[in-house]
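Missing here is one protein chain; the remaining ones are kept as they sit in the complex.
Which chain is which? They are A and B, in the order written, and residues in each are numbered from 1.
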Amino acid sequence: MPGQRVLNIDLFVNGLIMGSFYALMAIGLTLIFGLLRIVNFAHGEFYMIGAYAYTLAALKLGLSVWLGLPVAFAVGGIVGWLTERTLMRPLYAGYASWGLMKDEYAVVVTFALSLLLINLVDKVIGPYAVRGPGLVDIPRIALGPVMLTGHKLIATIVAFAMIIATALFIRYSLWGRQIRAVAQNRLGASLAGIDATKTSSIIFTLSGALAALSGALLAPIINTTPDVGSFPAIKSYVIVVLGGMGSIPGSIVASLLLGVLESFGAVYISYDYRDAFGLAILILVLLLRPQGLFGEKGREV
Amino acid sequence: MTRSSQQRLRDELVASLALMAAVAAVPLAVTNDYWLGVLIVSMYFVFLAGGWNLLAGYAGQFSLAPATFAMLGAYGTGLLAYHWQVPAWASIPAGILAAALIGMTLGRIVMRLRGPYLALTTLSFAEIMRIVIGNSYDFTRGDLGLSVPALTNNRLVWYYVFVATVVLMQLALYALLRSRAGLYLMAIRDDEIGAASRGINTAFWKTAAFTLSTALAGLAGVLYAHFSSLVSPELGLILQTGLVICMVFIGGIASLVGPVFGAFLVYLASEALREAGGVQLIVFALLVILIARFFREGLWGLARRLLERPAP
Partner (left out) sequence: MNALAARGIAKSFGGRKALDGVTFAIDYGELVGLIGPNGSGKTTLLNILSGHLVPDAGEILLDGKPMHGMTPVRAAHSGILRMFQLTRVFRRMSALDNLVTAGCALGLEFGAAQARARELVEELRLEHVATLDAGNLSGGQQKLLEFGCCFMVPPKIALLDEPFAAVHPTMKEIMAEFIRRRHAAGQTVLVVSHDMPVIVELCRSAICMNAGVVLAAGETREVLANHQVIEAYLGGEAA
């Protein structure tokens, strides 16, 4: 049936597009997990802040939408940087003397930060939904059988460009190599003269900036509200787990896969339960591959 | 348990009972139905906070699903009444049992997970449950909510049912924590491998902590369901779990009185602040961050340090 095929291609392409935004979101969370072995539960709020920064820069300050993207990127970076400075430092600096254990501290503090940011924005900007202007004003572009808005096409290109740039940055730049060294062996890296604290700072800044950029790119597609971050955050958790807990290529593949799976699942399985699929997969992976997650277990003894 | 830690636990029990005595006396002065209702909902949170504190504060298992089990308990009793007209004397224990059994199963499943992995798994479980209940219109009526038979409309009766149940919970927790079980849970919290090598059956005690904690959440849920005569998936929102965590941390984690105190303080303050412009969650989140960062024992810990000034 030709109609069926067109639908499938459409679902596939749209899945890849969503996947690219997920990847932009999840890379930051992946980097943080790889480096510190913690989950940042406020990651979705970096996205939310980016979406607001972009929308308000364009609508309230009258900036060009093309300036809105770097503004969102910068604001997200600043929030990420501040988070590391104020809340994450005790995780690796003089934390042994703490009564609260590392994991518990990270869970509680990032969870509370998420609550704080959501309600701060709710109070300062308001609870109502806002929608950002598109990057271009072309309502329809036909890519073969697939119809897209101009914004979606350009946003996807920007997303892929940023993903590639980030991957290259981590792979080849001096900072990137330091990040990988610290992720592999914090103590060893610091003995080799790498400043592990600075590395964490860079990671949080980058993580906030990328998530915010993802928010900015989606602001014209998904209504922005103070609690909009919860859906991309949950996707990111799923991706980090699927992608192998800390691997960047793994998380990119997982993002695209999740985007496509959800796209098909919503049509062929159930629209209402679409958000539950990824979560169920997350639980299964965590339970069935614990040896992958606890490779260092024996070492603890 | 040594004298000093037993003494400390007894102080905490006494403090919480004193607080509950004060709460029990409130209707003498306040007859306003609205504020009595606010206090009843605060006590709903006392169960959740007390249960989560047992699991997270004493056993060290940071679950992110306490509110979910209240929702499950509430739907347990609600669905039995709605579909099969089961009377409340049977559906209430059944709801608690359902929450506890699901909690026990979850506890067994997540047995090997720690820290961020446990948090992620329980968070996902919480979201799945909420999505499933919220979308199964045929069975649960989804977002519309489910009406539950109100056993009585007398606020005062409900008020004292809640007060009495909270007191029972405190006594039970006290008995549990001063027995060897309390020692085992704390040992597991501090060092699971070490606990196992001393001969503590960590799998059993972790499951027990999960089961008890979710049973308390289920208890909260069933009481709330019949009190408000309406249950909805919103009971299981992550935000509700966030509130519970705020209560435990602000009041003082790993103490018997902290969560009770925290639940009243946070819920009453949020009602008061709501009228003053809705900044309550901002304040609580900030407080939690400050407490986790600078004095993890919360307000009760602060109070104790002031009271425990060395006697001459």
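One rule holds for everything that comes next: contacts are C-beta pairs under 8 Å (C-beta built on N, C-alpha and C of every residue); 3 or more make two chains touch, one makes a residue touch a chain.
Quantities reported herein were computed from a predicted structural model and do not represent experimental measurements.
A.B. asks: Could you tell me which of B:Arg114, B:Arg189 or B:His226 touches the chain that is not displayed?
C.D. replies: B:Arg189
A.B. asks: So one chain is hidden, and I want to know which residue out of B:His83, B:Arg108 or B:Arg180 touches that hidden chain in the complete assembly.
C.D. replies: Candidates B:His83, B:Arg108 or B:Arg180; residue touching the omitted chain: B:Arg180.
A.B. asks: Can you name the residues of chain B that touch the chain not displayed here?
C.D. replies: 1-2, 4-5, 180, 183-184, 186-187, 189-191, 193-202, 254
The rule is short, and it goes like this: only the chains that are shown with their structure count from here on.
A.B. asks: Could you tell me the distance, in whole angstrom, between the mean C-alpha positions of chain A and chain B?
C.D. replies: That pair's centroid distance is 31 Å.
A.B. asks: Would you mind writing out the residues of chain A in touch with chain B in their complex?
C.D. replies: 33, 37-39, 41, 87, 90, 98-109, 111-116, 118-120, 122-123, 230, 234, 237-238, 241, 272-273, 275-276, 279-280, 282-283, 286-287, 290, 293-294, 300-301
A.B. asks: Quick check on the complex: what are the chain B residues that touch chain A?
C.D. replies: Chain B residues touching chain A: 56, 60, 62, 64, 109-110, 112-117, 119-121, 123-125, 127-128, 131-132, 135, 193, 238-239, 242, 245-246, 249, 277-279, 281-282, 284-286, 288-289, 292-293, 296-297.
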